[in-house]
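Data first, discussion second: the structure below is written as structure tokens.
Every protein chain except one is present and positioned as in the full complex.
For clarity, chains are labelled A, B and C in written order, and residue numbers in each chain start from 1.
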Amino acid sequence: MERRTDIGPPHYTKFLPPVIQKNYGKWKYHEGVRPGVMVHVAESGDKLYTIRAASPRLLSVQKIRQYCDLADKYCDGYLRFTSRNNVEFLTTKEENIEPLIAELEAMGHPVGGVGRAISNIVHTQGWIHCHSAATDASGIVKSVMDDLIDYFTGKKEVPGKLRIALACCLNMCGAVHCSDIAILGIHRRPPKVMPNLAQMCEIPNVVAACPTAAIRPAKVDGKDTVEIIEEQCMYCANCFSVCPALPMADAELDGVSIWVGGKVSNARSQPMFSKLAVPYLPNNPPRWPEVGQTVRKIVEIWVEHAEPDERLGEMIQRMGWPRFFRLAGIQFSKEHIDDYRYAALSLKRTAQVHQA
Amino acid sequence: MERRTDIGPPHYTKFLPPVIQKNYGKWKYHEGVRPGVMVHVAESGDKLYTIRAASPRLLSVQKIRQYCDLADKYCDGYLRFTSRNNVEFLTTKEENIEPLIAELEAMGHPVGGVGRAISNIVHTQGWIHCHSAATDASGIVKSVMDDLIDYFTGKKEVPGKLRIALACCLNMCGAVHCSDIAILGIHRRPPKVMPNLAQMCEIPNVVAACPTAAIRPAKVDGKDTVEIIEEQCMYCANCFSVCPALPMADAELDGVSIWVGGKVSNARSQPMFSKLAVPYLPNNPPRWPEVGQTVRKIVEIWVEHAEPDERLGEMIQRMGWPRFFRLAGIQFSKEHIDDYRYAALSLKRTAQVHQA
Amino acid sequence: MAEGKKYVTPKLDELEKGPWPSFVKEIKAAAQKSPMAAALLGQLEQSYDEKIGHWKHGGIVGVVGYGGGVIGRYSDLGDKYPEVAHFHTIRINQPAGWFYTTEALRGLCDIWEEHGSGLTNMHGSTGDIIFLGTTTDQLEKVFSKLTALGFDLGGSGSDVRTPSCCNGMARCEWACYDTMKVCYNLTMAFQDEIHRPAFPYKFKMKMAGCPNDCVAAIARADLSIIGTWKDEIQQDDEMIKKFADEGLDIQRQIVSRCPTRCMDWDGKKLTINNENCVKCMFCINSMPRALAPGKERGAMVLLGAKAPIVQGAQLSSVLIPFIDLEDEESWNDLKQLLENIWEVWCEEGKNRERVGEFALRVGFGNFLEAIGLEPRPEMVAYPRDNPYVFYQTAKKE
Partner (left out) sequence: MAEGKKYVTPKLDELEKGPWPSFVKEIKAAAQKSPMAAALLGQLEQSYDEKIGHWKHGGIVGVVGYGGGVIGRYSDLGDKYPEVAHFHTIRINQPAGWFYTTEALRGLCDIWEEHGSGLTNMHGSTGDIIFLGTTTDQLEKVFSKLTALGFDLGGSGSDVRTPSCCNGMARCEWACYDTMKVCYNLTMAFQDEIHRPAFPYKFKMKMAGCPNDCVAAIARADLSIIGTWKDEIQQDDEMIKKFADEGLDIQRQIVSRCPTRCMDWDGKKLTINNENCVKCMFCINSMPRALAPGKERGAMVLLGAKAPIVQGAQLSSVLIPFIDLEDEESWNDLKQLLENIWEVWCEEGKNRERVGEFALRVGFGNFLEAIGLEPRPEMVAYPRDNPYVFYQTAKKE
């Protein structure tokens, strides 16, 4: 057989259920049916039910086949995944909803995350696959979602959407930098300079990689290498990305930081970056209880204080950061005050202040 | 007589009319009386009328004495100036208002600028006193205010406050950088390097003065001097501030730029910087008609479109910059797009767009 | 494949408990058949014990003729866990919108069970199907089976990364253009750019059908295409009244939260000043049947989003305020724009400089000039607020 290249992905129409093919671009509205289930109604009157189930994203082929079994049974062999890595079952048959949900739940895949709910955590590789990770991804996600499950399934009501994301290092694979709550793995030790650096990496490249000029060429025992001006290092790990001989990971000092108030959608407010809430929590596997507690606390503040469909960041803007920090019981510290490129603009440059 | 130093200014209480001394800190409310006149009512019931008159700020001692004559006649010898350089006559006698106004107007000092009105233009020295000026100050101010007089006197109604300021060079003495409409003198030619530079200035200081590194040490005919990398110069004149041997002024290229949408108060919106509207208008003394027309046009747009008490910048945010540029008939150009330190943040980083 | 060595994993076992689906269960399921998955459990448990990862920087591995699509990965405990000494991932270009037939999915599973760990990510953050963990010698086999199934690799390295999109017109009433079509067509148009890295750095594209941006395009894609409309919001006054009757406080909950305050509600009738509407979607989201995007629909094109390394994160910013994307012409315009951008960026961009960083370094105005776009006020949140203008005329004179 000839070796085929550059064929690209299969054409999406092959994978669309007939009801979608028919009503493509002709949907009229949607409604919630029950937690985790919505119906889209087409101009033609056709209805499409979506049942959204939790997925750990890291799936075995065995599990994918189980999904397929369900889709074959209830959905004429069609299913999809979402941009937050949930799995969605698509059917025109209302009567299929309940039995499908029952099977999903029996399999350990709760249904939820639609509408006003906390959906899946977008996350990254962590210790499962990445050399750069300052923490694990899947373990924290599992622990946090176990804790927040009622907000996913709709057992507990929430004011709107709240998006959680996790990235295991500052590279921030995903949208951690624009999430309502972001969990971010951090290093807190300057890179170690390995003795074989000059063999593995080009010193000028390494020096140039550092945004704060914390790296400079040096000679040790007559050999070319680099040295780190430790006070100038802010642990971005860009040098390590460029050169493996500058490892950052540290069993004691690595950990997790928590960020809040980001968003992506343009509804009401413009997209916003996540802001630092908690500068450091320890790596405490397997369940990272400090992370879970912090996230839950923040979620609870949001549930209590947000207006309908108000995102966390919008709520904080309205109530003020001072009150948020008070409610969350987080000590405001020097770390919270920006000192990077746009620091000037992060200061309170107005007399509009939330007085205590 | 012993030489007295460091005595500071006279104590302000000496200069306060008795009604103020009595009701100091005990004012209850104020009201407009007629254009240019307001009354403050104290808790005690006492009333203080303020009559605000236009001033060119540049005053001869003769004029000041005329003010004094009026203040003696109608205000028991008290008067004050405002933070926008108007003169205010203070009286408890309502019956004094009309005759005082009549005399002021006869003197050529129209009364106005209070409440919803366009007040005096805050401005600087220009060709009258400063070495740095790229345009004159007083001449433009006079011409623009002649044109806008009805908005000052209240003959024409306006939606709220609109603050105009002028600075004759980028040093921006005053609050040009935060004004509804700012008129700013600009140079558009890189500094000329005078042959005597090395005698007058220290070359390292001169080099360090340039924020864009457009200046570097050079030798000409064996003499130390500097050279200017012209493409890198953005005409800030900081080098000239530091070293007189780098003059910037140019009869043909100097001129005026127009900025809009700044504010200082914290009412509703936070303080805002003024934004570039028109990058360049020529110096056209004695009346700078291009400047006057541009300012009037912008004022008229504001008068037509603003909500009550809506500042120009707030209005533009609401209607969008595209519409503002269209209404004003100003061509949007490369110059309008920021390329300085915080340029990234000035871009439209949202899908919230005012579509044409 | 035979079952692998069994490791004692008390810490990981903890993560089998609880209501959320467990990734540990998934690894254990795979480990039933894959010694690689079994070894992964062992190494991961050690990481949980030691609080540190055990993967080394990847080397360059891949399939013949492709520069991207595979992430090389090696364990630093290869002696202890030889099955994961090599543990590369393969990125497979997902179908637009992440729709599948069970048939296609089963095909993928079969390939991966035979040639890899049996573990996947459905999906990676960029959007790819991720096959998690295999050895170099398996790559070609996987590749040839994938193409036989109709799939191809996605991007990695300094190339066009696998484009992704929201489900758009397939299942959403708000899609203002056909995200899946645009995603597919761009993917097909730039196969070479996806598979053979030749850029200064990665280049990502994402398409969202409306400003809700359900693929986070504005935060994560160098090129973000976001649907919008030009004309008036479609309004069904009957339905609005119904919302009001059912208890929605339209004044407080909707009108006063509109970002441009361009709505009025007199208790009976909603009046939208569409000229000031910035198409944020909020009112439409809140009253699904009552309001809908206008009829003159299309998209805007934004440039430059990226994560923070190393100059700080960027959001994409408007490059084309409105483009139809249905007709041939606008489609060609878009492709031409991309070619122009890449040309300029490849010419002058520094190594590891994302296009958004590049545009800012050279000045956004200069960048526009270089790629042949006219400056427009829709491109800025506000015009410059500093007086440091590089007046050109003066220099030429």
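Following the convention adopted for this analysis, a contact is a pair of C-beta atoms (placed from the backbone, for glycine too) under 8 Å apart; a residue touches a chain by one contact, two chains touch by 3 or more.
These numbers come from a predicted model, not from an experiment.
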Omitted chain - touching chains that are shown: A, B, C
Which listed residue (A:Y12, A:F273 or A:W302) would be found touching the missing chain in the intact complex? A:F273
Which listed residue, B:S143, B:T225, B:T294 or B:Q355, touches the chain dropped from view? B:S143
Can you say which of B:G126, B:G154 or B:G261 touches the chain missing from this structure? B:G126
Where the unshown chain meets chain A, residue by residue: 170, 172, 177, 184, 186, 188-190, 211, 230-231, 233-236, 252-253, 257, 259, 261-262, 273-277, 279-280, 317-325, 332-341, 343-356
Positions on chain B where the hidden chain makes contact: 1, 3-12, 14-16, 20, 24-25, 27-31, 40, 48, 50, 54-65, 67-69, 71-72, 77-83, 85, 87, 90, 108-110, 122, 124, 126-131, 133, 136, 138-139, 141-143, 145-146, 149, 152, 170-178, 209, 211, 236, 238, 241-242, 244, 249-252, 254, 264-271, 273, 283, 285-287, 307-309, 340-342
Touching residues on chain C - with respect to the absent chain: 251-252, 255-257, 261, 264, 308, 312-313, 385-388
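We adopt the following convention: only the chains that are shown with their structure count from here on.
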When A-C and B-C are ranked by contacting C-beta pairs, first place goes to A-C
Chain B and chain C have mean C-alpha positions lying a whole-number Å distance apart equal to 47
I'd like to verify one number: the distance from the centre of chain A to the centre of chain C, where each centre is the average of its C-alpha atoms, in whole angstrom. 13
Interface hub residues of chain A, defined as touching at least two other chains: 266, 270-271, 342
In chain C, which residues are in touch with two or more of the other chains? 211, 213, 218, 226, 259, 279-280, 315
